[in-house]
Every structure is written in C-alpha cells, then in structure tokens.
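With one protein chain held back, the other chains of the complex are shown just where they sit.
Every chain is named by a letter (A, B and C) in the order it is written, and numbering of its residues begins at 1.
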Amino acid sequence: MGLIRGAPPSRLPPPAALRPERLVPVAPESENGSVSKDRLEAFSDGVFGFAATLLILGIALPAGHRYVTEHDLRVALFALWPNALAYALSFTMIGIVWQNHHVLSRTIARVDRVTVLLNLILLGITAFIPFATGLLGSYPWSRSAACLYGLTLTASATIFNLLMMHLARSNAFLPAISQRAIHDTAVSYRVAWLTYAVGTMIALASPGISFAFYVGIAIFHLIPRGVDSDAIAP
Amino acid sequence: MGLIRGAPPSRLPPPAALRPERLVPVAPESENGSVSKDRLEAFSDGVFGFAATLLILGIALPAGHRYVTEHDLRVALFALWPNALAYALSFTMIGIVWQNHHVLSRTIARVDRVTVLLNLILLGITAFIPFATGLLGSYPWSRSAACLYGLTLTASATIFNLLMMHLARSNAFLPAISQRAIHDTAVSYRVAWLTYAVGTMIALASPGISFAFYVGIAIFHLIPRGVDSDAIAP
Amino acid sequence: MGLIRGAPPSRLPPPAALRPERLVPVAPESENGSVSKDRLEAFSDGVFGFAATLLILGIALPAGHRYVTEHDLRVALFALWPNALAYALSFTMIGIVWQNHHVLSRTIARVDRVTVLLNLILLGITAFIPFATGLLGSYPWSRSAACLYGLTLTASATIFNLLMMHLARSNAFLPAISQRAIHDTAVSYRVAWLTYAVGTMIALASPGISFAFYVGIAIFHLIPRGVDSDAIAP
Partner (left out) sequence: MGLIRGAPPSRLPPPAALRPERLVPVAPESENGSVSKDRLEAFSDGVFGFAATLLILGIALPAGHRYVTEHDLRVALFALWPNALAYALSFTMIGIVWQNHHVLSRTIARVDRVTVLLNLILLGITAFIPFATGLLGSYPWSRSAACLYGLTLTASATIFNLLMMHLARSNAFLPAISQRAIHDTAVSYRVAWLTYAVGTMIALASPGISFAFYVGIAIFHLIPRGVDSDAIAP
C-alpha cells in the first residue's frame, strides 16, 4: 500500500524501489520489525487515545439551557448517569482494543498491505465509538442506539478476526510464536465476536438488558485473574 | 490482561505463549522495562495531553447568540472569568497528574495486569476532568459542580494511592529504589488524597471557598522550591 | 526556519550556531536523519491521527432536538448515511495521506526549511478536512460542499507535488534512492493531483457523481494489489 495515492498497478515498481528498508541499514533498536511498524503503532496509539478522550463529549448538559437553582442542576446531573455509564463502558472497550492491538502487534514480524488496510478499518471503527457511545448514553432505552453500539463492537471484533486469519495465513508471526498459541488466540477472538453478536441480538429484544450485558463483558475483561501473563521479569 | 477480549480463564496459556518479551531479545534501549511500558506511556501521554487540550472547550461564549456591540461582547468575555480560572486550574492539575505518572513510571521495573487496569481507570478519570471543569467554570457557585470537581480529583488521588500500594506489594520497583523512598512517597500520596477529600467536603459548605482552595493547592504545587530534585546532571 | 520567531535576516547566524546536530554526536538510532526528522514525524503523526479522529464530530444528530419515539430516532439515524459515508471516505483519505507522508519521510536524508514549511501547510490542509467532511456529509447534494471537499483534496495533492519537486531539486533523498524511482513517484503524484482536480470539476456539474467519484478513488487505493511492496522480510 506504499505510494498508493494515484499509483496505477503498472507503477508499482517505483514504490518498491523507494522502499528504504531494503536500502538503509536497519537501526539497532528495531530488531523485530521496522520503522514502519513503529509508526503504525504510533499512529494507532494516537487514534485510540484520542477516541477514548473524545468520549467525554458524550457527557453534556442540554445545550442552550442555564440552570438557575442548585436543585435543577443536581437533577440534570444525575440524569446523566446513563451517559456516564456509557462513557466508562466505552473507555474500557477502547482500552481493551488498544491492549489486544498491542499484544498482536508485538507478535508479528511483517506488516504488509492487507494488515495496514485492516488496521485502518479498525481505527475507523474505533474512532466511531464516541458517536455510538453518545447515542447509547442519550437514548439508553432505544433499540436503535443499543443495536448501533453492539454493531460497532461486533465490527471491531470482526476486523480482529480477519486480521488474525490474514496474519496466520501469511505467516506474519514471529518464528517464536507457536502454532498452538496462534490457534488458541484465534479461537478466543471467535468467542469474543460471538459475545458481541449476541449482545447486539439482545438489543433487538431489550436495549436495557443489552446495555447491562456489555457492562458485564467489560467488567469480566477488567478483572485480573489467572497467571499474570503480562508480567515482565526484572 | 493480555489477550483479554473474550479469553476465558482456561485460555490464559495462549497469551502467555504469545508473550514476545520472553522470546525476542530485548532491544538495547529498553534497559529498565520493555516495549510494553513504552507503549503504556505513549498511550497515557496521549490521553493526558489530549484531555488537557480539550479543556479549552469549557471556555465558550453562549451558543446561538451573536454579539452586535463591542460592549456586549466585552461583558460576555469578562463573564467567562470563572471558566478561564477553571481552565488554568485543571490544566495545572492534569500537568501534575502527568508528572506524577511520569516519575512513578520511571521507577518501576514491571508492568502487570493490575497496573494496567489501575492505569486505565486513572486515564478514564483524567479524561473526565474536562467535563467537571466545564461544569465548575459555568456554575462556580454551585455545590453540585464544586463537589463533582472535588470528587474527580479525589478519585484520581485514590487511584494513585492504590497504584502505589499495588506496586509496593508486588515489588514492582527498580531494585535501586529504597524502601524508605517508597514509604515516604506513599505518605505524600496519602496527604494529597486527604487534601482533595477536604476540598470536596468544603464544597458542600461553600463552593466558592472550595474553588479557591483547589486553586491554592495548584499554586502550592507549581511553586518550585527546595532542592531541584529533577535536575539532570550534564 | 530555525529560531524564526522575530529573527531578522541579519540574525540568522545565531540559530546556525545553536544547531546541535553539528555539535552533538548523533545518537546511534538516528542513522538516516536526525532528531529533527523524528520530531517532525511525531508532530505530523499527531495531527494526522487527531484530524482523523475529529472526523466523528461530523456525524451528529441535530442539536437541541430530543427524539421521543423509537421510529423517529431510527429515521434520524438512517438520515445520517451521507455523514457516515463522508466519514469513512475522509478517514481513508487521511490514512492515505499519512501513508504517503510516511513513505516519503523514510526516503529523505535532509529536512530543510522549505520542507518544514510545506509540511506545515500539508498539516493545515489535513486538519481542515474535518470541516470539509462535515459539510459534505450534511449537504451531499450541494455543489459548494462537493467543490470545497474536492479543492481540499486537490490542495493536499498540490503540496505533495511541490514537496516532491523540492526534495528532488535539493537532493534531499537518501543516496540509495534511484533517480528512476524518484521520477516515477513524481509522475504518480501528478496523476493523483489530476484525479482530484477532475473530481472537483465534476462537482461543479453533479455533486452526487463527484461524491461517488471520491469514494471510488478511496476504494481503488485501498484494494491491495500487485507486489506486496511494503512487506518486510523477517
């Protein structure tokens, strides 16, 4: 996907020729990848962080109204509880996406065009979460809002599954990563996809239960348990 | 908290197997940590910087109104002084949180699941500050606004205390950090927590005094004094 | 463009004297550039990522209206489809700009004042995209909106062409980059410019066709094809 802007297929050799990772000695700090992977991570981290912070715009008092008594303001603030809950929920979800992205990124040796494309779609879906969250917070009992929220999470999980399939098929993982580990991770991704799809289905029947279901998933993911598999030995 | 999305407890081995810091030779520049810690810092820095910049949205002229005379506009601008003060206050507070985060991050050798979880909650609270600040600036004499602001700061200090406890209990600090230093820092965190809790209490009685109290805390923290403990010898 | 703030031409020697890359031994990790290039990339990545994330503000239900029935909300959400399409389109476009920027940045050895200036203008145009996108999404059948959008993309392509010309003329490319590769890339940039200019022309006749044309360009760029020229050998 190098110099893709306007480069017709017959022009592909030039970008290849411009590819510096073949020409320039690789800097010592990028042992298991290239500057390319570093900047992909930096760009992705930026979008994840911005999207998470932008969520706060989903918590807002009705515009154009000025509260004159303490009581009115307090009532209006307490009425924002679904917005606050949706904020906490989505902040957690983006944190989980960031973390999965991080772990996956550390295990791969190659970044090819398809990976970049899927990554871009993942970022686009993640940056969409603030809209879906604001809607869910403002209309917590609406089927449309709960469905859109569930569809957004399901879309994100879909991309993770496609990414996993592509990485496995193209042998993009570091040699040290076992086939067993890849397979088991792929299975866990499929389970996650199913969970979000079920949550979206529930939304059609009962938006409130669906909202509670998403919160349950987030809490389940947050509770540290089992072996501390991310610990870094000193 | 590795591949946590949808990974049931029985699936924990795969993420462990995917853990590249055991498999890949550590790059020379990450002596006292890992890439993991670097990306945690990058993600956190992004949220801190973005939350601080988003504060400016809390200073705004009433929407939907167009000022026709110079006098009206000037009056409307001067009426924004509590918003401007709240902006300066919260910018400083986020700066202080960023700095504490920075110092703490440099002293630890391990990043485990609980640390990542507490860090995520800290980021969520920090990203909430723009809302609490906008409210405080718009309703500076409201008990609800001053209380919510105080609770937000207290929540942030609570996470720092929990983080400190967890890091100390799990021996996550670099070997060179003395027990004395850890203990004294923990004490200073508890003092900070108490200060914010007191500010929140004051808000119940007098929102104005509470606002002034927060400004006082910020100024106290900002004044450079004593040994220049962050100086870096050439 | 060193210490440019207020530095009259006769004062230019001081910045030169302050230039640390002549004075300080170059750190081992910056083999094909300098810290300067790194910070230019970091600043640019920040603006690209943030501009992409801000696009979401272009998808919003009409302010000040509260939907009371499920049906009304669903109708209002479906009416946002041009906004959603414009969002996806611009997210892709910014992703493409980011990628071209990335590839170009990796192939150059020098960052001079003109490069910094052109880069700043490119960032300013990119940060303008959220406004043009919101307008296109809200007024998809308007000639003005489609034209402004096309002009924004054309302006971006213009800067890329100017940048390419300047880099070629000033021999800023790494020695390993062949003249052939530079020439062919320059040609592909001109083709891209022409495409956007044509899209803008079409907007004058039919905004809808122009919108579809831009979406077509984005899809064309996204489809991975030909040799995987960005693959990184393990």
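Going forward, a contact is a pair of C-beta atoms (placed from the backbone, for glycine too) under 8 Å apart; a residue touches a chain by one contact, two chains touch by 3 or more.
Just so you know, these numbers come straight off a predicted model, no measurement behind them.
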Option from C:F50, C:Y87, C:F160 or C:Y189 whose C-beta touches the chain left out: C:F50
Selected from C:L123, C:A181 or C:I202 as touching the chain missing from the view: C:L123
Interface with the undisplayed chain - residues on chain C: 1-9, 11-25, 27-29, 33-37, 39, 42-43, 46-47, 50-51, 54, 57, 62-64, 109-114, 116-117, 120, 123-124, 127-128, 130-131, 135, 139, 142-145, 148, 174-175
Residues of chain B (touch criterion as defined above) contacting the omitted chain: 28-32, 41-42, 45-46, 48-50, 52-57, 59-61, 63-64, 67, 70, 73-74, 77, 87-88, 91-92, 95-100, 102-103, 106-107, 157, 160, 174, 176-178, 180-182, 184-185, 187-189, 191-193, 195, 221-222, 224-234
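Note that only the chains that are shown with their structure count from here on.
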Cα superposition angle of chain A on its copy chain B, in degrees to the nearest 5: 90
Euclidean distance of C-alpha centroids - chain B vs chain C, Å: 32
CA centroid of chain A to CA centroid of chain C, Å: 23
Set of chain A residues in contact with two or more other chains: 28-29, 42, 46, 50, 54, 57, 63-64, 174
